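Here's the structure we're looking at; comments come further down.
Just one protein chain is left out here, and the rest sit where they should.
The chains carry the letters A, B and C, assigned in the order they are written, with residues numbered from 1 in each.
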Amino acid sequence: MDGHVNASSSSRSGAGADGSGLSGAAERLERPPRRKQPRSSYGSNNQDQTDAAVLAVPNVAVRGGPSGSSRPARLSGGGAGPTPNENEEDQGLKYGAQHVIKLFVPVSLCMLLVVATINSISFYSSTDVYLLYTPFHELSPEPSVKFWNALANSLILMSVVVVMTILLIVLYKKRCYRIIHGWLILSSFMLLFIFTYLYLEELLRAYNIPMDYPTALLFMWNFGVVGMMSIHWQGPLRLQQGYLIFVAALMALVFIKYLPEWTAWAVLAAISIWDLIAVLTPRGPLRILVETAQERNEQIFPALIYSSTVIYTYMGTHYTPQQTEPAVTSSPSSSNSTTTTRATQNSLASPEAAVASSSSRTGNTNRTNPHHNQRDDSNVMAAEGMPLVTFKSNLRGNAEAAGFTQEWSDNLNDRVARRQIEVQSTQSGNAQRSNEYRTVTAPDQAQADAQEERGIKLGLGDFIFYSVLVGKASSYGDWTTTIACFVAILIGLCLTLLLLAVWRKALPALPISITFGLIFCFATSAVVKPFMENLSAKQVFI
Amino acid sequence: MTLPEFFGCTFIAFGPPFALFVFTIANDPVRIIILIAAAFFWLLSLLLSSLLWFAIIPLRDVLAFGVFFSVVFQECFRYIIYRILRSTEQGLQAVAEDTRVTDNKHILSYVSGLGFGIISGMFALVNVLADMSGPGTMGLKSGTELFFVTSAAQALSIILLHTFWSVIFFNACDTNNYLHIAYVIGSHLFVSLLTLLNASELYTATLLTNYIITILTGLLAFRVAGGTSRSFKKFVTCQ
Amino acid sequence: MEKRVQAAAIWLLMLLHGAAVAQGERTRDKMYQSIVGAGCFRRLNGTHQTGCSSTHAGSVGVLHLIKVEADLEFLLASPPSPPYAPMIPPHLFTRQNLLRLIEAGPKNISVVLLINKPDSMKQFSHELNCPNQYSSLNNSETCDASNPATSWNPWGTGLLHEDFPFPIYYIADTEEITKLEKCFEKFNNFEYETHALRSLCAVEVKSFMSAAVSSEVCIRRTRFINNLSGSKYCDPLEGRNVYATVYPRNIKTDDSEVNDIITRERFILVSCRLDTASMFDGVGLGAMDSLVGLAILTQVANLLRQLLPPQSSLPDTKRNVLFVTFNGESYDYIGSQRFVYDVERFAFPKASARRAPITFDNIEFMLDIGTLDDIANIKLHALSGTPLAQKLLQQLNSYAQSPRYGFNLNIQSEMSYHIPPTSAQSFLRRDPRFPALILNAKPANKYYHSIYDDVENVAFTYANTSQDFTMLLDVSNTKGFRADSLQMKVRNVSSIVAMALFETLTGKEYTGSKVANPVLSDEFFYCFLLSADCPLFKAASYPGSPKGLPMPPMRYVSVLGGPQESSGWTYRVLGYLLSQQQPKIPKDNCTVLPLHYFAGFNGAGECRLTTQNYSSALSPAFLIDDYDWRSGNYSTWTESTWSLFSARIFLRPSSVHQITTLSVGIVVLILSFCLVYIISSRSEVLFEDLPASNAALPPPTAC
């Protein structure tokens, strides 16, 4: 995804240079080709197989079977008290809590980086150069004109996005992976080298530190290459996460720097709305993409996604929304879309493949098939709750930790698998759904393999736009506003995840957080700030 | 650059809460989330109170008015968050990773109280701290150079007070102990209104009384949370 | 869009409450108070840097008012709480004191404030004793710094050419000064020995200069783009010379070869200096040191334009008078050096002017109007007593002493290498035999190139006789100006010069009674010394064009893109006074030069045939590739770039206070950590009657 990020950034910042639709278009194309790349870590084969296997289950499975076997397991697992459903439910929330933190940390880090930069390097807080996509520069003093400028700019950006998306879809259908792939690498390359170079330069300039070329170049070279390796190839997970956070922060800084004052706000608003549309309308561009992805059994770009070592149920879901932002920001969030794509596609994998893989897999599916056959809609909830459970068992190798036997979790997984088929059959169209389920199942088979594969994967799109919001807020030099935005965004994130767990429906991640963020930003700077300043000036504490 | 002053005040105001966070909050996701949620609710209350203050222009300069209502709003939101936590207790029970969160309901109140305290302390102090990192200190036109230290101390007392208040308040709500509720609201009002005296630089008076109240409230919270003189003795003598 | 709605709602709310936007004052507003003033900045030449710069973050010093010389001792002898910022009145702002402050080192003295209290000031000139010493004729006789008698600025301290390790900030406004003094009295001015223990009133000056070392280095660094966004370190001093001729020159039609278009025109070059210099940014009018000369040149131009018969009726119809005002002369003759450089290369006037180039052969002789501090004893300087010089001297004196005009002046002559530092030096440097005559008075300006060379220094009072200043007056008509007034002095000198030139051109003595108009010089000085929003400038600009600012135009040569105010106004004024009215041409056809439409005295507007033009005043050193910066052939002055000048006063906390605060903070931090750890680890003991502990840590540790 950073790849996209770069591309976009490059095209944008270089607006003068090559902000032309073409480059943008190219970026948009980048998503799918991942599969061409030899990647064992994220993608991949084993994963697909497993998914396929899971999916396969129903096909091979025979309905009706001894329910008894499952019961005791559940009981043991659930411990005393709650019925399996709510029990699993709770588990869901519990590990939900852990996921939330696992997201809070990187998001906070990203925001921190941006805010720190904004406050220490004046270069990024002053807008002198503009993007090609924002022809109106809001130079006139009166707000009404600024307002219309901002509106026009954001509309232009959105339209660019839409066009790009369509172009992307077309190219994607035409399977021009070469181009897309090349662009991805190129763009991530640019972000990692050129924009880091700029950042380094401004950093040194801000503190007036002399530096010689050999050192600088050596540093850039090492930094960039390692980044490419860990993002596109293989590297320590922490390193990759670090790079992704940095890249997201860089991208956010680029937006803060090159978008005119009000336009930045307008774009934030527009994007979250666009999110809603793209995710919730039946024919959102995302949908189409997902479906094509489903038809072909395609890989996602791991590179474009921040992944902690947690299941990415949520991610898949609030990915989908972001999928659109890439459109807006051209690249950054395209990854999200990819996530969904892969997820869904996996869930819909073709039976044959599934069978094959399943055979290769541990027999546990077959063994467990019986129970979930008999289990029906009552488990739907269970199924949802599941991922977390399974996740847990996988995450910290020993299921016993929470008093669940391995077997129990296995059963759950199978039920999940089962569930998934049913849902899918009923409404295979719903990408988020299916991928939700799929993700559910993902971990347990993957268990043997690399862990991060079932880590939470959050699109850098979120990182970027959260950071843009907070960064913008902090650029006014009022810390209360910054903190308010920060808290608001985190709460928004929480809420998104909560709703996700409650509604079991794909939700865009940006709208809630950004809405909260914007409300609190404006409210704080307009109303709260004077109040608090009056108080703190007189040392009154409330 | 008076960075020393900056760090000094930062440590004074946020050192204890930070320690609390590190040792009692950080390693339980649920607590972190509750902490942030509490902070968010405090923000809401502040937003309401400042809206009120903002809307009623004539009284803008009468800070006591704004303070009074903000206190009221805060307590209302304390109650709201109490309701919410209690209603979701079932869920939490199952959710909590270490069961202590729910077994000992004081933890919830403590965490949310800390959230209240930290955010209010931040809002009160963060801009002052930011201004502190410049080359100068207070006192050119008005105020004394003690301004920053006293602000930090006040902030600390407020943070701790919020924590204690929540503990007392929640428990009081559970046990319908209206006296305690009254005490919480009353002491909160008293402390906030007392700080109005800071404008006239009566630091000793305000700080002393505030800290006395803090200690009293702390003791009360200690009792409420199940501490007794005996247990304290045991604790001190480490048996 | 709901965010928009939200935002809109909030704005609406604010509007609802009218403009009463609640504005809480930030703490920093109570801590800091900004001080308005002018900063000293850094200039560089080929080998050195001069002027001042603050540190990157801004220099902070404790205010200390210097009332008498002795007060400095306190600062120089290991002051209790360094660094300090002495506030020095001009009469103590001497070379010796400044050098002592420099010696004290930046750790003792970090800022110097020059406060505008000229009461006991006797002199204030920080130019060298020999201005432009290093680009003048290389002759011991020309100027001897050690010997006041033969130096051209005996009062000069040369501080303008020193490099200060601290910023110097000039505070002119008395209110600001009282602010500073109040603060000093309130916080600093008692119990000096306890300074270290208490918070002191300090000032922070930000005037960080990008350039360093020398023009060579900073130009190299500026030209060498070493990363994505190259940064600018310094700009060469650059301005515009303004020139005009009495008679319009014919427009060169064909762009034929340079050599065959060399005309047989013969010019009398009348020149003076356009710019001035001072230590601080934006202040310094150079009233006496160069404005008087400029005023005289304008008067002469006006006179000749009106007295002379049409060119055709001259005995030699190829003769003409070329008035040139050289810019940047204060910095090693930038303007005249460039003029010489261009003339040598047939590049003057520049091609775009579409006039035949002027060569040295075309220049009959040069009459350079130098600094006329004391009208009473003007000298005509020349390297050698050529007949030409003798003739002109005789002509000048004949008019100066003739009873019918009653100027009662006596112009001595000095034919030696003791040449004043004026533009002529550039010409003589090229060729000592160049016929250059210099009108210069014995140096009497105690405020040469300083911020105090202003209205008071020339004792100018604006008469504001709103009368036509263009017409010539009868010699007897003084318009009520006293004989010793500046206006009259200028009138006399300019009349004499003009008459002499008239005689030289026409060959016959001037017998008319019309002389220069004192009102013109009155208006002229008003415009250049008090307010650019004045009748003369209005008359000389296009009707309805924006008025000048109600402040005197900046006369520092400045850099490319700098405000070229003085050259701009001079251009208009010369254009107006040296042009011939064309009543027949309507306004609409009066658009393309040399035709220009002026508002005129009464603002009615008139079309005139003008002759004025600009020529670049950028030192040739910046045109020549791989110029040897140390050669000293040309001026190499550059001006550093800077981001901002700002000064603010505040209370600087004592180190004791800071350390205590910090240590208290650390103690609190550590204590709280230990306490919380113990409590949380053994909480089940503390809160015994509870089922489980809320400890977040593994089992209790014994203490």
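Annotations for the structure displayed:
Going forward, a residue touches a chain if its C-beta (ideal position, glycine included) is under 8 Å from a C-beta of that chain, and two chains touch if they have at least 3 such contacts.
One rule holds for everything that comes next: contacts and distances are computed from a predicted model.
Missing from the rendering is one chain, named in UniProt as "Gamma-secretase subunit PEN-2" (options: "Trafficking protein particle complex subunit 11", "Centromere protein N", "Gamma-secretase subunit PEN-2" or "Ribosomal RNA-processing protein 42"). Although it is not drawn here, the omitted chain touches the following shown chains in the complete assembly: A, C. The missing chain, though absent from the display, is touched by one residue of A:112, A:229, A:277 or A:495; that residue is A:229. Per the touch definition above, the residue from C:60, C:209 or C:244 contacting the chain not shown is C:209.
Touching the chain that is not shown, out of A:116, A:170, A:211 or A:502: A:211 (per the contact rule at the top). Against the chain not shown here, chain C presents residues 53, 56, 208-213, 217, 220-221, 224, 226-227, 231, 233, 640. Taking the whole complex into account, chain A touches the unshown chain at residues 40-42, 201, 204-205, 208-218, 221-223, 225-226, 229, 234-237, 239, 309, 448-452.
Throughout what follows, only the chains that are shown with their structure count from here on.
Counted by C-beta pairs in contact, the busier of A-B and B-C is B-C.
Chain A and chain B have CA centres that are 35 Å apart. Shared interface positions of chain A, i.e. residues touching 2 or more other chains, are given as 523, 527, 530-536.
Contact of a single residue of chain C with at least two other chains is seen at positions 13, 22, 26-27, 30. On the chain A side of its complex with chain C, the touching residues are 143, 197-198, 201, 205, 208, 213, 265-266, 268-269, 272-273, 514-515, 518-519, 522-523, 526-527, 529-537. By the touch criterion stated above, chain C contacts chain B in their complex at residues 13, 17, 20, 22, 26-28, 30-33, 57-58, 60, 183, 199, 201-202, 204, 649-653, 657-666, 668-669, 672-673, 675-677, 680, 682, 685-697, 702-703. Residues 1-4, 6-7, 10-11, 13-14, 21-27, 30, 56, 226-229, 231 of chain C touch chain A in their complex.
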